[in-house]
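Please read the structure below before turning to the comments.
Note that one protein chain of the assembly has been removed; the remaining protein chains are unaltered in position.
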């Protein structure tokens, strides 16, 4: 009887750890691939961050100091693209890769080999993007939103960007399919859907959003491509097309995209806060429903990015109401987190600090979002620095802070070492301070009338821009603390105990630390409560 | 390296800069802008209240319910009553926000009942104003010198134009917006108006300014290289002054109008052409005619500018078929302007054609393709 285990010509499914570079480039192990994702995302964060600093340097004072306007636009465009598609999304995918199988008792991701392809498509795409700075005409300069018809102008850099987006799309759709199938099909017995950790729910719903909208982005940039080179008129009135159609299709992707960068953050925070409050997550079921509602609503609000395009009043009002409605499920989440802290027994290690920072600053960003959603007011604020302030509150203090929380939280599990708590706390307080110095003044700039995406500005905007630029440099410097802490702790950190966090009780903490190369080769029998809390576990072989 | 210190001092110490460190929306001068201002204030108070309430509770918990304070965790994790409350209360707050907002949105859309109509066309990177009722039309360009330092031509840095839009006070001005190349956005904060100008489509907006004065804004939609350099200046004048301005403007335009039958001599054509070039072409082909390598071709020693004149006329008149950035200037410039700018390009930066392209040549070229 030919079973897998004794089949001679089939590689054994629990192969050991391959050595050298082959371990990484040929990887099929979810932990290795997760590690690759995380390092790649960090490298992209640095690249995008350096572009941000280049932007802030130019804006430190009025006049043109460093870059010509064309290059400035390229920097803005690539900063947005690199951060969104290179840093935040891959970082979340990397975490999902690392932690999902451990949290739900799966031996690996459902399609381990395809998983590797999802990762290895990222470096070529990043290369195409970066390369575009050096081709004649430079990189894409139409903003990360690539609005037509501006994106039908411009040289080869725009085409490279379009193909990079295609590749990124393939990568993230495959990564998302992997996540969906892993969650739906590889849960260990006893881990029902309504027992999964919130992080698994968040990853599942995020992956669903990715599969639904990345192909739409691929479609719309393909239309830009044919408008550029094959004579079509999708975004040109001369042939019956419409530039505004680009925006509709783009934002049908774009708005769910911003939740793709927010839902996994919600998931992380929903793991971290209960751990350090030593108390179960409040309102688990309502958290699940709220996350799903946000995802569904996110398909119905896209035109809030288009309040100044001149839509009819009825459309204006529909999208305004639908957008405001998202505050309700998001509010439920915020209240649930606060209720989880209430009457807890809290300690404030670095992951908890970042999680609390997240809750505060994300809420502020969410509330400025609600102000923007009010169409009448958005007319004054659209395409001003107020919007820049809004989305850096939800993206930097939201997505990025949650990522820091996650990395600190799972660092012992991943590496078997403890990070330096002192440096972690320094990193948090430093980031918190300079983040606000950088981005809070942008609200004032936007209200006062400073447009975004400009390399030079009128004198009355000088002071706040100077403050913001100083803040950005200091914020960036602070990330070196993080980098140093990680590298040093991986090399010389203290050995982590099996359970570094007293309140942690999900499945990943029931296996050895660091996580063995192959976990759950044999599925464990679980008894689980809400939010993936493991009440009992039997079996589950590792090596 | 620019003179950092003086620039900084100027920026920090200049009284207007300090005074204008404003924290809120600009002072409104139309009813819509006032409504928006008040609505924003309302929203701001509501959100501040939410922040205070939510974080009040959270910080109370952080201070009191911490392990180091000896607090033991309670293990509750559900309570239907509070969950219903914190779903319904935000919903009610939102209804409270949406109600006044709906009114303002409808007011913003109320473009008819106008006293006058101006067609606004966005170009890379200037605005054209076309007084549809009076037959007056002109282009409005940035007038701040563009050498990277903080010189101005007599107005606020980057917010000054050669020809502002002039309108009478207290009259409802309806704007019909469109664009020629890419999307631009016409934004004057004091009026509460921001409306994208979409190429090939017409959009509407309106304002009725209560107070005479000069109001400034900027293009708000990324429109390429000089997006940061296409300001909007509106001068609101008392009725009588406006009437005087309009008469004067008409007279001035009539006087400036070139006689299309005129036969130009080389030096005067080059002089006139240089003016046209500075207004329309420098942004891409640059002062020295060298362009921006890889993006905008050099005209100094260029194949077309030194080749047969027909191809030169064709590309300026009809634009480039390969690259939409080179627009069909025939739609915006007169025969004389096109003839002289071509003459200029063929006789500048070392190009030595020596011949003069005449307006009638352009007229002929236009006729040929109509």
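Should a chain be cited, it is by its letter among A and B, assigned in written order, with residues numbered from 1 in that chain.
To be clear about the criterion, contacts are C-beta pairs under 8 Å (C-beta built on N, C-alpha and C of every residue); 3 or more make two chains touch, one makes a residue touch a chain.
Going forward, contacts and distances are computed from a predicted model.
> Of the candidate names "NADH-quinone oxidoreductase subunit N", "Acetyl-coenzyme A carboxylase carboxyl transferase subunit alpha", "FAD-binding protein" or "cytochrome-c oxidase", which one corresponds to the UniProt protein name of the undepicted chain?
Its record in UniProt gives the absent chain the protein name "cytochrome-c oxidase".
> Which is it among A:116, A:298 or A:415 that touches the chain not included here?
Result: among the candidates, A:116 touches the missing chain.
> In the complete complex, which positions of chain A touch the hidden chain?
1-4, 7, 9-15, 18, 22-23, 25-29, 106-108, 110-114, 116-117, 119-121, 123-125, 127-128, 131, 155-156, 159-160, 162-164, 166-167, 170, 173, 176-178, 180-181, 184-186, 189, 211-216, 218-220, 223, 226, 228-234, 236-242, 244-245, 248-249, 252, 518, 521-523
> If you put the missing chain back, which residues of chain B would it touch?
119, 176, 178, 200-202, 204
By definition in this document, only the chains that are shown with their structure count from here on.
> Round to the nearest whole Å and give the separation of the Cα centres of chain A and chain B.
That pair's centroid distance is 34 Å.
> Over in the complex, which chain A residues touch chain B? Could you list them?
For chain A paired with chain B, touching residues are 61-65, 69-70, 73, 135-138, 141-143, 147, 149-150, 152-155, 236-238, 242-244, 277-284, 286, 308-310, 312-313, 316-317, 320-321, 324-325, 327-328, 331-332, 334-335, 338-348, 356, 359-360, 363-364, 367-368, 370-371, 374-377, 379-380, 382-384, 444, 447-449, 451-460, 462-464, 466, 530.
> Okay, in this complex, where on chain B does chain A touch?
Spelled out, the residues of chain B in touch with chain A are 2, 4, 7-8, 10-12, 14, 16-18, 20-26, 33, 35-36, 39-40, 43-44, 47, 50-51, 54-55, 57-58, 61-62, 65-68, 71-79, 82-83, 86-87, 90-91, 94, 97-98, 101-102, 104-106, 108-109, 148-150, 156-159, 177, 181-183, 185, 187, 189, 192-196, 198-201, 203-205, 217-229, 292-295, 323-325.
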